[in-house]
Every structure is written in structure tokens, then in C-alpha cells.
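Missing here is one protein chain; the remaining ones are kept as they sit in the complex.
So that you can tell them apart, the chains are marked A, B and C in the order they are listed, and the count of residues begins at 1 in each.
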Amino acid sequence: MLKTLSRLPSLPLSRSRLLRSSVLAVAIAFAPAVLAPGFVAPAMAQTPGGDIVVTYKDDIATLDPAIGYDWQNWSMIKSLFSRLMDYTPGTPNLVPSLAESFTVSPDGLTYVFKLHKGVKFSNGREVVPADVKYSIERAVNPKTQGPGAGFFGAIEGFDEFSAGKADGLSGITTDADSVTFKLSRPDATFLHVLAINFASVVPKEVVEAEGADFGKKPVGSGTFILKDWVIGQKLSFVKNKDYFQKGVPFIDSFTVEIGQEPLVAVLRLQKGEVDIAGDGVPPAKFLEMTKSPDAAGMIVDGEQLHTGYVTLNTKIKPLDNVKVRQALNMAINKDRIVRIVNGRATPANQPLPPLMPGYDKDFKGYAYDPAKAKELLKEAGLPDGFSTVLYSTNTDPQPRIAQAIQQDLAAIGVKAEIKALAQANVIAAGGTEGEAPMIWSGGMAWIADFPDPSNFYGPILGCAGAVAGGWNWSWYCNKDLQARAVAADSMSDPAKVKEREAAWGKVFTDIMADAPWIPVFNERRIVAKSKRMGGPAEIYVDPTRVINYDAIFVK
Amino acid sequence: MLALLAKRLVQSALILLGVAAITFVLLYALPADPAVLLAGRSATAQTVANIRHQLGLDQPLLVQFWHYLGNLLQGDLGRSFTQKTDVAPLILARLPATLTLMAAGIAMELVIGVSLGILAALRRGGLVDRLVMSLSFVGVSTPQFLVALLLLYVFAATLGWFPMSGYGTAAHIVLPAATLGILGAGWYARIVRSSMIDVLNQDYVRTARAKGLSRRRIVLRHALPNAILPAIAMIGIDIGQFMSGVVVVEAVYGWPGIGQLAWQAIQQVDIPIIMGVTLVSAAAIVIGNLVADLTAPLIDPRIRAG
Amino acid sequence: MTLTPRPTPALALPAPVLEVAHLTVDARTPAGLSRVLEDVSFALRPGETLCLAGESGSGKSVTSLAIMGLLPKASLRVTGGAIRLDGRDLVGLPERAMRRLRGGEIGMIFQEPMTSLNPVMTIRDQLTEAIRVHQGAEDALARARAMLEAVHISDPARRLGQYPHELSGGMRQRVMIAMALSCRPKVLIADEPTTALDVTVQAQILKLMRELKGEFGTSIILITHDMGVVAEMADRVAVMKAGRIVEQADVVPLFTAPREAYTRELLAAVPRLGARAGTDGPPRVTPLPTRFETGGENEAGEETVLSVHNLSVSYGGARNLFGRRGEAQRAVEGVSFALKRGRTLGLVGESGSGKSTTGKAALGLIPFTGEVVLDGTAIAGLSPRAMRPLRRAAQMIFQDPYASLDPRMSVGAAIAEPLVIHGIGNRAERRERVAALLRRVGLTADHATRYPHEFSGGQRQRICIARALALEPKLIVADESVAALDVSVRARVLDLMLELQETMGLAYLFISHDMAVIEKMSHEVAVMRAGRLVEYGTRRAIFEAPHEAYTRELIAAVPMPDPTRRHLAEAG
Partner (left out) sequence: MFRTLLRRPSLLIGLIVIALVLAGALFAPLIAPYQPDAQMFDGLSLEGAPLPPSHQFPLGTDTLGRDLFSRLLYGARTSLLIGLVANGIAVLIGLLIGTIAGYFSGLVGGTLMRFTDLMMAFPALLLAIVLAALLHPSLWIVALVIALVNWAQVARIVYTETRSLAERDFILAERAMGAGHLRILVLHILPHLVPTAIVWGTLGIATTVLLEATLSFLGIGVQPPEPSWGNIVFESQSYFQQAPWLVFFPGAAILMTALAFNLVGDALRDITDPTQRGRG
């Protein structure tokens, strides 16, 4: 998941992966080895040119691909650098990018990528296979302190390297025009891993020359080049004329203005001063905008792989009692909460969002039934309810949602005190054993790094996450389910795709029997763009990029 | 004078040291572990421990503080946990914006406050006086964010006279500076009024009148330089108030100053940035007081003599 | 010049420069109008010095401000009469026209040279300003310098660039005079121009004024409460009381044959230097022979109450960063004296000579070095706790009786305070004692429930004395205790103090800058200058045969309330 450590004025706007079809991305790995990079044919012709303005509230942190891991810099890094694999814009469909072609061994343990010839970094040097090896090793190297190291855990030599016992990843070898990866175990998600930002290719000599400043003066081989960065004010990106795929991107440049209140950004957008309000439409403005005649041209409303939930700490009394947890699940009026967020979400009943492979649309979950909830509490020996604490981040609308939950809980006699804190403090409380009985995940909610159900389990519901400083804030650990999860993840045989999917799906619905979460809703992402901006909605709520700067264009 | 300056400088340095120590202790006690936040969700306990070690967070508080001070003396404010860059350039990049805003705000305060104060003092007890005094009360009683939102809505969003947000041109600074200035002007008006009334009752003003000077000359040449002294002392204190005010104002107007930086850093428990911003604002306050202390003698020769 | 008894024919005498006729001024108060000046009339002839004399509140200053058109508009207003300058009525003249006269035709100087100059402007700016406003800019600077030379200021070129705080009080008053005369006004109004100055400086300034009057041909209205100054300066005198002129006459007849009772009273109250010549002690005010209430000793001067040896007090030396003091300045150095029971030591000197500091150090109120023996105990280095019993032996009375009383405490409580502190008596006993003390100082017992601001200055000083007496001290340090009082009140308070000394055997360390008062009160006199004792001896020795030139200078500088013996202005 991406850290959304920032003050989000609206619903959690997080980098999302939109999965339009249920076709498993893994399948692509075994498609004919030469997949031409290309685009979903847009409805209208893209005219090249145009300079656009994008706004964000928060500072852009580093643009170093080995480090950057938040939803603002994610899409910029995507466009500054290229990777072996990428996605078709607006879809979760994997395509080779820097790789001209690739092969996978039948046992799923060896991947060979042949690189495009003549791809150049923006400093003029050609990209060679050694750069790929260097870049991934850099992301894994503990000295980098990169948050993405764990994704590469399947590559041979990972453990030695991350423990500091080796100088590099023994599993990556290169020759004149190709890179070979040897895995220590089958990883059904490995091609996705090579498409995430941490696998971006960087030029070693520049990284070493710039040292710590590389994140502020990035050099890559992507569609755009960072021309200028006025810290705290704006970043200017210009089109990389030498990008190895001709005709990409469309716009000549985009300027990211920082420090703009989302509300102000939308007001400016309506006046035509801004083209994309990066932080989306704040709730206050949402209804008005959707009702206005301009709405059709300005509002992009897309689904994302998001679930908002309340964690129930299984190590804190009385939440350690499954009946209590079930009772709480039945107490929440999710329809009302959805109304409070102006209908920008749909009620949820399981951890996985509807568009995620493995989502069980027949699963009913716990229906809203306060009477039954009270009964369950009585059975649990708590006829008069109990007192507890509900944590939430302190940015609108999270405290409001927490209050709605609080009122629902009060209806069955559960008195929840709200602690609305800065995000960092909530995360710290969640990662401390016995500290936070309940946490509303809003603003920090789980969004998959890539469209695979496995990504929704490990850190947030698996035993490995239930440690101090971990992200499994329910402190939930079911050994049986854990075993089934591991089994499902090693099913890398393409023939078993459906089976794997079903296995994962069952894991998530079975988790609900233990009720460590109250899944509340799946939120849609609302983006505001100026009317001159063209293209389908997908490229503004791109499942892999948030905003796909490569694909957007000016009408 | 030089001795005074040296003394005040050392005093200021000690105050900053105190501020650094207090902030350090406070932040150390914050219930959030930067290492965990940095490591991200897919991190193992080993990674977290590694990061903690690399940041020196596993060392005793005193050692950490000692290192921090050592670096500080070399102008090194440490590295931001989240942004992975040196803090000093981050703050330096944003400081001009905040300083510009503060300067504009203070200028507005002074111009509005001093002229209204003089006006009220001259029309003491009259309608103008009462009006000015009432307005000054409304000024100091109004929540800053309310004014910020109101000005934004009226003058930028509705009337479109000024840009809504951003930085760079003179037009951009008007509304944020007005938000800071209009409210603060109330204090200045009150202070200047009261000291002006005081000064106008002084013997030397009577002397000036006995010399047959014009009222204008008496007010501007004789009374004002004396009456302005308390207002100058106020500027030093004011900078402290402004440092708080800019957080709100910068947030509303998207002003790229250190207020926004501070707010983000607090949300992210980015201790080096919080430390840096605290020290810089404390330094601004201290320098402001210092400048006020040193400006007063320029106007008042009596202080010059010590 | 003498006033002719007949109605003044226009041709017989030069026409007055300034004529005030039936001037009436009212004050606006919440309760309505109240009269401040009533039917004030006088005429100022060319080259004449007219003194407006009177005690505080008599309307002297209001008169002068009315002439200048400087009455505070909000509260005071001329409601009748006329002020004619060269025949032109100034009452109701528009501000613009009035402004031309101020500083141009009428100059004015004030009591406090310290505060009457703008502290943030150079002397040059303040001087040239007036010249420029009234007479154009041409040679303002040269004329300013000429004016400074005319008032005999040392190093005038340098003074021009200086700020008021860099000048001494005397120099500032000279600058004020230079400023007031810079446009050669016809009339100079001097409102208590020397009251705030040391006696020697006063003599110089008075002399200067006389000299300049001749030189510039200016007529002077001199406002003063000091009959000595009147006698030294005036051609004619108008005595004011409660907003009226009670008597107006040439100066010699006024002093030799005052017609009005009030004038006589006023003159009688003025202490005259040399009045005690040939005697050893203060005048006896009680008819009976000395009998101390305490009984024990019946011979005054046996017991030494206070002995000070080699006393030094350091001030200043700004604290450095670490709280240590830097190089200190000596405020008092090597002062020694002794004071016996029932006697008064007059400590005299000009401002800044260290008199008050000596007084406070003698009571251990400020840190000092040297030896102070108070009632037989050396107090150096004593803790406040150890000092406490000694406090009963010695008390202090200050210059400003209002400031030395807690405004939030009733008079009774204030007088009882020392008794409470020392745990003397119960509530009822204390109340009785307070009543007795109040009666003792000439007030009544029912005053106890009132608050200080309800009393007049003289009464307040009596209250302070009562409080000082509460502990039946042997010694009272009186620090300029009568300086703030009007002459008539001053005389009565001094008499009270003498009477208390006679009946209770009090010893006084009497600190004053006023030679006449010192002469009246003291048995012994110590003259201080710049922190040191320059002369110390019996009163008679000091006043009748001073050894030191400085002492002689001090005595010579005192204005004599006798116009026939003018010595200050005319001597040099």
C-alpha cells in the first residue's frame, strides 16, 4: 500500500489500481513474447501539445524511485522513469516497456528480459542491462532505506543482501542486451513487481554523483524530464523528446503547483486556472459540482481498489471475543455512512473490493441488524455494552465518519470515545500492542500496490503484520488461514489461475467469520479536470498511476 | 552599544539552545515511531530496526541531542525522514515566502495600525476615536481562518480581484498579507493611540506648541517618533504571533512558506523538519526582538547611551 | 519703577506690552463648570519683570497657558475677559494667528527642562525649528549657534549636535531659554523655570534671565512659588490665591509692607537663610523645658543613635550576561558621621550628591560597605530577620508622602502596619494607638478609616510621620520630607517635627537640598558633593564660617526673600 501520509481534505484519494476485467494479469506473462506496447484506443484523436497545470496540497517528497512511495509522487516517478514492464494506460493490463520481449521458464523461476536498443537516459547515455540490475539492487539495498525492498523478496539472494551479507542480488545476471532473474520461489506477482516504481531504471553514475540529492534532481528514461523544481512551490516537467516510443507523451509539459488547498484548487479549476485538481473534489464541493451543467466535462468518477474498514483489536478485551466483533459488524449502518460521504462509495461486506479478483459477490457478510447485535453482546456477557476507543485521522471527513460509526455503536450500548489524531500518531497507535481497540482506516486505507488479492492480505491481515510497528492493527493471526494464503500464493501455474483466485476469495470471506474488521465501504475516486482536458476517465483515475501523464491530452 | 549587542547575541543564542532542547525532548516523547512510518507497510522488523539504527534513533536522547547540536553548529539541520533530503535547503527554499508574507503583513499592520492610532489619539473621545477603537477590537477578536476564508471567497472567488492562491506576483500577496495585517493592526492602533495620547501630554509637546509649530509638524516630527517606540517593541513580539498565524494563512492561500512545511512535518512526525522549523521560527522571533531592541536606539538616543 | 496712584494716563507711562483684563477661566467637570481663574487683571510693561507668586493651585500656570492659548481645550476654557498683546485681543484668536504669536511674539519656558525638550531630537533641530517657522530658513543654524552663545552655554558648536539627555539640567534650561528667545519675543513667560534645578544652577539661570532681559528688551512674566526668587527677580509682584490675584504691588513695598493677610502669611512661612544665625540649635517650639517621654536620659546628645563610618555604596555596573556586575560606580564614598539622641544632622547637597543613598544605607535598605552602627548594633551583613528588631529603632519619611503610602490601604491600617509587623498589641490596642498617633500629628482619630488620596499633601506627610512614630523609634531619616510641600504647609510640618523631637527625644537624619530648611532644623550639618562629605560640623560653624568654597557657594546661591538684599542677579 502507499503511504497516504498527508492531510487529505477529501475522501482518501490514493493511488489506485482499477481492474476493469477479471482477466488475471498473470496470464499476460505467458502471452506471446512480443507484446507491442500500445494504448487503449481513445475515443477521440489526441492532439499533441499543450501545457497544463496540476495542483496538490502537500509537498512532493522525493522523486527517487527507490524511495518515493506516496500517491502524489507515484505518478510523477512513473513518467520520469521507465521500467521493464508497464501497464496499458487506464487498465491493469501488463505490457513490456523497457523490455522488448521476455520469456519465463516453465517452473516460473527464471525470467529473461531483452531490452530495447537505443533507449537513452535524459543525460544522453544509453540504458544497458546493468542499469536494471543496479537499480533493483539499489531499491533492495538496506542503505537506501527504500520502502519497496520487500517486493523483490522472491529474487535469489534477497535474504543475504538485505542482511548485509552479500554485495548484490545473486539472482540478477546481465549480458549485452538482456537481464535474467532467478527466483528462489515461484511468485505469481513477479511481473507486477517489475512494473512498480521501485523497479525503475536509474543511471548509476548520476545517482552516485548526486548522492542524496538524486530525489530532487532525478534523471531517468521516462516520458518526461524534470526541468525545474522550486521547493514548496512548483515542479515543471517537460516532454522527453527522445523517449523511445514515438508519439508519447501528448502534452508538452505539465506544471505541478504545490500547497494548494483542494477547495481553492477546484475553485481555480472552475475559473480555468488549473487543469487537474490532483487532490480531487472535496466533499463540500462535490454535490455542487455534480449538479452543475459543467459537471460532465469536469468530473471524473472512477472506481478504485479501495476498502475502508474499522479494525477490531483481537488482543483487547472485550474485542477478543468473536461474538463482540460480530455484533459490532452488525451495528454499523453502512448506507447512512455512504450518504454522509454524498454517495461517493458503496457499502462493503468483505475485505476485498468488488473489482479485485477473488471478490465474492455472493457473500452476504453481516447485515445491519442492531437487535441481533445486542443479542450477540448479551451472549458475550455484555448486555449493557462496554466502553472503548475509536481512533481516526483528523482530516475531514474521517472524524465525521468516525462519529457516524460512534453513533451506530452507541445504539447497541457501545460507548466509543473518538481520538482524532494526526495520521502518524494513529499509525503508531495501531502498531503498538494493546493500544488502539478500534481504528477507522479512512485516510490510511488499504489500496493494493498491484491488482492481486495477495496484496490485500500479508501486512494487514496476516500473522507477519501483527507485530509491533506492523500494519495489522487488528492484531489478527489465524494460523489456518495463513497456511491457506501461503498455499494460494505459490500457485503460479497459469492453469490454476481460477483456482488461485477462488482460494484467495475464500480466505477473505473466511476471515469475516472471525470478524477482525468491519468493512465499511469501497470508495470511488473523484477527480476534477478542466474542460479542455481530453481522454477517457480511465487515464485520470488510472489504476496504476492515479493520473497518467503519458496519456492525457489537451483537446 | 557593542557590548550590549554582544550580550544580546549571546542571550539570543542561549534562548535558541533552550528552544532546541525543549523541542527535542518533546519530539522524542511523541508517540509515533518515524522508523515504522519510513519503512512502510511491507517492511520487516529487521528493516525497521535498520532504519532506526541508521537514523540514530536507537541512541540515548542525550547522545542524539549532542549530535544534533554538533551538526547544527555547522548549519546542518539534519535530513528529513520523509523527504529524504537535507532540512536546511527545504526550509531555506520556503523561508523567503514566509518572510515576504510576514514583512508584508507587518507593513500592513504598521501602516493601518499607526495611522488609525494617530487619528484616534488626535480625535480622542470623538466619533472617529470610538470607531477606530471598536474596529480594532473587532480586528483582534476575529478568528484568523474566518477572515482568510472570507477574503478568499469575496475578493478572489467572487469578485476575482485577486488570485485565489499561489505565489510570485504582488497581487498574490495582497489577501494573505491583509488577513494577517488587518487583524494585527488593531493592536497597533491601540498601542499607538495610547502612547500618542501619552506623548501629546508630554512637556516637550507643550514646548513645541509654545514655539508656534503647526499641528502637523508637532504630530509628525515631535510626537510620532516618541509614540512609535512601543509599537516597535511590539513588532518583536508580533513576529511570534505571526509565526503562528502563517500556518493558518499559508494553508488557506497555498502560500509556499514554512508554515505549510511545519504542518506537513507534524502530520508525518518528520522530526528533523519540525526541529528545523521550530528553531527557525524561534530564531525569527529572537531576531525580531533583537532588531526591535536595536531599532529603538536609532529613534531614541537615550537608549543609545545605555 | 513705581505704580502711580492715579488712574494711568495713556501718555504718562509706556503702553503695556501685554495686558490681561478680567480674565476668567472655567473648568469643565462632570459636575458642571467650575471656576479656575476669576477676574485676573495685570499689565506687563516693556522691560518689566512681573512675578506671579502663589502656592500650588493658585492659578499661576493656568494664567500663563491662557496667555499662550495653550489651555487644554477639552477641560479648560476662557469664559471672560481679555488678553491684549500690543492692544490686540488674543482671546478667540484663530489657531493659525495664535501660532504665529507663539514663539514669535511670546516665548515660554517651563519648569522641567528634563522633559520640556524632545528627547529624540537634537538641540540643533529643536532650536532651528522655531527660527525657521517664524523667520524663514536663511541663517537659522547660525542664529541657533548665536543663541546658544548668548545663553553662555559651553562649547555651543558641540551642543548643537547633541541630544537633551546628554546635557545637564542647567544646560537644558539654557537651551530652553535660547529657544524661547530665539525669535526675540516681546514677552517671555517663565513658568517656575528654576524650581527643578539645584540652587547653584538656579542662581546662574536667574542671572542669565536678568542679563538677557536687558539684552533682548524682553518683558518677563515669571511664575514662581519661591518668594526668594520673587525678591531676587521681580519688578512687580502679583500674589495669587485660589484663582484670584489677592495683591499686586511693586516688589519692595510688597515685601516690606504687605497689605493682605495672605501675603503676610506667605512671607512669614518662608524660611530665611541666616534666621538662626548666632544660635546652636533649631528654634524651640514647645514652651516647656525638654522632657522626654521615655524618661531614661534627660540630657540630649548622650546616646549615639547612629554612627556611620567610612560608608560606601556602589551602584550600576550593568550586570553582564552571567549576572555578575561589571565595574561599579560609587554613589557614596567614605562617608562618616555620628548622630546622637535628640539631635538633628542635616545632610545637604545638590541632586546626585548621594544624600538619599546615604540615608537608605544608614537604615540598611541598600547594600553598602563600611560600618553602620544603628542603636548600638553594627548592621553590616545582617539578615533581614536579624535586622527586624533594629527596625523599631529607626524609621524613614520620604519625599513624596503619597508614593510612600500604599494607596490601597486605609490610613489606619497603614499606621498600624509597623505594629502588626512587629507583633505589637492586639487589634483593639492597635486601634487606640493609631488614634493617639493621628492626634499626635494633628489629625483626628476618625481619619483612620480614610484612604491616602482623600488627604492633602501636608496631611499625608503627617500620616507618614505618624506611621514612623508608631514604633517609637529613636531615629527618623527624613529624606527631602518637605520638598514637595507648599511653603506654608512646609513650615507647619517642620514645626511638628521639631516639636516631636523636643517631646520625644527623636534624632533626625534630615536630608534636604534646601539650605534654609537645613539651617532651621539642624544641630549639625554635613555637606555632600559627588558622593563625598565635603564639610561636616555644627550648624553654626557651617553656616557662619564655612571652610569649603563649595559650602560657601551653596549658601551664596540661595535667593534671599528680601528685595533690598538682591545679590544673585546683580552680583555678577
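Everything below uses one rule, namely that a residue touches a chain if its C-beta (ideal position, glycine included) is under 8 Å from a C-beta of that chain, and two chains touch if they have at least 3 such contacts.
Source: prediction; values computed, not measured.
Colleague: Looking at the whole complex, which visible chains does the left-out chain touch?
Modeller: Checking the complete complex, the chain left out touches A, B, C.
Colleague: Taking the entire complex into account, which one of C:L306, C:L363 or C:L438 touches the absent chain?
Modeller: C:L363
Colleague: Of B:L5, B:L26 or B:L298, which sits in contact with the chain we cannot see?
Modeller: B:L26
Colleague: Return the single residue from B:L149, B:L175 or B:A292 that touches the missing chain.
Modeller: Checking each option in B:L149, B:L175 or B:A292, the one touching the absent chain turns out to be B:L149.
Colleague: What residue numbers in chain C mark contact with the hidden partner chain?
Modeller: Looking at chain C, the ones touching the missing chain are residues 319, 323, 360, 363, 365, 384-385, 387-389, 391-392, 394-396, 398-400, 403-409, 417-418, 421-422, 464, 467, 471.
Colleague: Since one chain isn't shown, list which residues of chain B touch it in the complete complex.
Modeller: 11, 14-16, 18-19, 22-23, 26-27, 29-31, 117, 124-125, 133-134, 137-138, 140-146, 149, 153, 157, 189-194, 197-198, 237, 240-241, 243-244, 247-248, 262-263, 266, 274, 277-278, 281-282, 285-286, 289
Colleague: Pick out the residues on chain A that sit against the missing chain.
Modeller: Within chain A, the residues that touch the unshown chain are 9, 262-263, 282-285, 287-288, 336, 339-343, 394-397, 399-400, 402-404, 406-407, 417-422, 425.
As a working rule, only the chains that are shown with their structure count from here on.
Colleague: Measuring centre to centre with CA averages, how many angstrom lie between chain A and chain C?
Modeller: Comparing mean C-alpha positions, chain C is 87 Å from chain A.
Colleague: How many angstrom lie between the CA centroids of chain B and chain C, rounded to a whole number?
Modeller: 49
Colleague: Could you please specify the touching residues of chain B with respect to chain C in the complex?
Modeller: Going through chain B, the ones touching chain C are 7, 10-11, 124-125, 202-204, 206-215, 217, 221-222, 225-226, 299-302, 305-306.
Colleague: Okay, in this complex, where on chain A does chain B touch?
Modeller: For chain A paired with chain B, touching residues are 1, 3, 5-7, 58-59, 61-62, 64, 67, 69, 142-143, 145, 147-151, 162-163, 212-213, 215-216, 230-233, 257-261, 264-265, 267-268, 271, 273, 422-425, 427-429, 431-432, 449, 458-460, 464-465, 467-469, 471.
Colleague: Which residues of chain C touch chain B in the complex?
Modeller: Those residues of chain C that touch chain B are 68, 70, 74, 95, 99-104, 107-108, 110, 112, 115-121, 129-130, 133-134, 163, 165-166, 176, 179-180, 318, 320-321.
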